[in-house]
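A single protein chain has been removed from this complex, and every other one stays in its place.
By written order: A and B. Residues from 1 in each chain.
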Amino acid sequence: MRRRGFLGLAAASALTGCGYRSIDAIYSQPAGSVPKQYANRVRVVFWSPYGGVNGKAVDSLVAKFNDSQQDVYVEVQFQGSYDDVAQKIAAALVAKQAPDLAVLSDVTWERFFLNDALEPLNGYFTDGFGPAVFQPKLFGEYVVKDQSWAVPFARSTPIMYYNRDAFAKAGLPDRAPRTWSELRSWGPELAKVQSGGRSLRTIAFAKIDGDWQFQGNVWQFGGAYSDGLDVKIDQDGAVAAGEWQRQMVHELGLAYMASSASTDFANGLVGVIQESTGGMKTITSKAKFEVGAGFIPSEVSAGIATGGGGIGMLRNISAERKQAAAAFLAFLARPENSAWWTTQTGYLPVVNAAREDPELKKLIAEQPNYGVAIAQLANARQQDAIRLYGRNSNVAIYTGLQQIYADNAAPREVFRSVARRLDAIGDEVRRQYEEKVL
Amino acid sequence: MLTKPADGALTRRRREYGLFALLVAPNLLVIAVFAYWPILYNAFLSLTDWNMIAARPTFVGLSNYRRTLTDPAFHQTLWITIVFTGLIVAGSLLIGLALALLFNLPLKGRGVVRTISFAPHILSGAAVATIWLFIFDPGYGLVRALIEPFGSEPPDWMNNSDWALPGLVIVYLWKNAGFTALIYLAGLQGLPKELDEAAAIDGAGTWTRFRAIKLPLLAPITFFLLITTVIGTFQAFDVIAVMTGGGPGDATTTLSWSIYKEGFQAFNAGRAATLSIVMFVILLIVTTVQARVLERRVHYR
Partner (left out) sequence: MKTRPLQYVALLGVAAIFLGPLYWLLSTAFKQPAEIYQWPPVWWPDQLTWENFSLAWKAAPFDRFFLNSAIITVAGTVLKVANAVLTAYAFAYLRFPFKKVLFLLILGAMMVPGHVTLLPNYLTVASLGWINTYAGLIIPGIGSAFATFLMRQQFLTLPSEVTDAAAVDGAGHLRTLWRVVLPMSRPMLITVVVITAVEEWNNFVWPLIVTNTAEMRTLPVGLLILKDEEGLANWGTIMAGTLLVLAPMLLIFLVAQRYIVGGITQGALKG
């Protein structure tokens, strides 16, 4: 009976054509506007999460591409955050629409890959665009069973930004702390510095998406989020990292949770932050003090998480659009473009040869901050699988962190319940993961 | 051009039917497709697991309901929704009534103040929330400016679980109190003067007259406001979306936010549909109670 009712409803919804996708159907492009001079070209819609300084850099790259050839017109459509881009794509697919290219974050591309929404890219590789061209670590993160599902673009690691003026006032050395314990010992000195009518806090923890930085922190304290899909966040290393942060906030009053840590830092309210290297240009241009940068501290070991965005090509688009989109990806893979992107934003150069670019070399010589992430890349590694493949496990983790920062909740308790959620999330994806990834 | 009367009546009637259908059909069609069909569709989706990226939903029976109803996070969401709704309902009614009593006094300028207090009600929730986000800003917000001269430091409202929910409640009260005041005022002005005057002659004080005469007579209005505020608050979304996004932690994750989160952030159509059905059932109970009570009121009149 229940089954029959269900089938009836299913039939009814099929009648109204409720947007179920066929994997190789060709979907229409999201609407937009094409300037007259580009009207006769193949249009490529590119969904981007970059606003502000970084958004302008994307616009410039795209404009340069559009003027460099006669056949393809790329239209950037800003969609909000990384998560917004992912949501909008899922929504578009239901609507039988698909952008051609999209920036997918470290934790969203897997979902589209697992559900057959991405176009495999090996077939589009050429001499100037392929495995040999890209930085191997960053390129390899998108390779599953020898097939590439996206290419690196705005890749990053967290680095430690510090307020050099405040450090000088506090009588601290002009460098980032080497260990978390060292940072803690500097806290009271920093608190003596006044800013905005109150004493300077040592570090701000991100309210949203802080689980990315925390992935590294967990490794630095000897723990892990997971081993494969087996959740480990409730075990000692992760709990120690959470406990260290809890004490900084609630027992020492040196740290706090910030809606936008980088804004607070740029406004001089806090001494250090762990923030993406992709924020370098933004932060440096907003701050009214000397910005310093260094490696993220270690504690029992070093290790930081790679992150940021790669570009994936949607599968449900026409062959013509795919070729056009690939042409743009190849354009981005040219060393000079990759290097230019780095100089304008601070993101890692994802193309090997970009490191030899004279402009970039010059910038690093003048502003060593831009070289920090590149040097630190040796310590970087891909994140634990549960954060990458578990649907919204990042939200589960940063929601837990918020409870530690905001409510002084005990990390062991918090992570125990986070682990329960992650277990459930892992179970949801396990079959697909074992089938397609392992 | 005379036709037989019977014939004429028949044609006229047929025409009337046709016209009726023509006039009503568009409205009925939109209502059927966008108000009734969603309930059935939710019921269907709630029996499936679908991430909206996979090609199609898979049937999972009642497991969404089983999982949801036994999930401690859901219990917490429900609790937060109840607290949130309770605070806003109680607050709007109390403040609204107090304002109405004030506006009912023969004071100069009361009309202007009444209008001012009502204005937030018609303003965009997203915009109001944005203003208050700045007011609550611990660095440069109005609250800090008002509090600090008295030597206390403002909380970091939206980043603190203990303060975020009260903060939202304040915003909703600011937005809604003028509305409840307006309705109460209309009610107060519609009360028969004689009763009040008679009681005053009998020597009853202001408070006694208010409690024994006005308040009971205002009961139907209180009831109406109670129901509409409950229904409105259950669906509160824009202010939450702008100010907290359900956080920090899950501190302001109400049922309406979790529907959005599951449906449009986590791509969990089955779960979102299940939560939608839960909300539908709760509000259906509320409106049924309302309908029952109204019916009784009408009968006893």
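Keep this in mind: a contact is a pair of C-beta atoms (placed from the backbone, for glycine too) under 8 Å apart; a residue touches a chain by one contact, two chains touch by 3 or more.
What you see is a predicted model, and the numbers here were worked out from it, not measured in a lab.
Only one of the listed residues, B:A73, B:L217, B:A241 or B:V293, touches the absent chain: B:A241. Although one chain is not drawn, the whole complex shows that of B:A73, B:L102, B:L217 or B:V293 it is B:L102 that touches it. One of B:A55, B:A199, B:L217 or B:L283 touches the chain omitted from the figure, and that residue is B:L283. Taking the complete complex into account, residues 16-19, 30-33, 51-52, 55, 77-81, 88, 91-92, 94-97, 196-197, 259-260, 262-263, 266-267, 286 of chain A touch the chain not shown. Taking the complete complex into account, residues 13, 16-17, 19-21, 23-24, 26-28, 30-31, 33-39, 41-42, 45, 99, 102, 105-107, 109-110, 112-113, 115-120, 122-128, 130-135, 137, 140, 142, 145, 148, 174, 178-179, 182-183, 186-187, 190, 221, 224-225, 228, 231, 234-235, 237-238, 241-242, 256, 259-260, 263-264, 269, 272-273, 276-277, 279-280, 283-284, 287 of chain B touch the chain not shown.
Please note the rule applied: only the chains that are shown with their structure count from here on.
Averaging C-alpha coordinates per chain places the centre of chain A 38 Å away from that of chain B.
Within the complex formed with chain B, the residues of chain A that make contact are 2, 6, 9-10, 12-13, 18, 20-23, 83, 87, 90-91, 93-94, 111-112, 115-117, 196-198, 207-208, 256-259, 264, 267, 269, 391-392, 395, 399-400, 402-403, 405-407, 409, 417, 421. Residues of chain B that touch chain A in their complex: 40-41, 43-44, 47, 51-57, 59, 61, 72-73, 139-140, 148, 153, 156, 158-162, 245, 247-251, 264-268.
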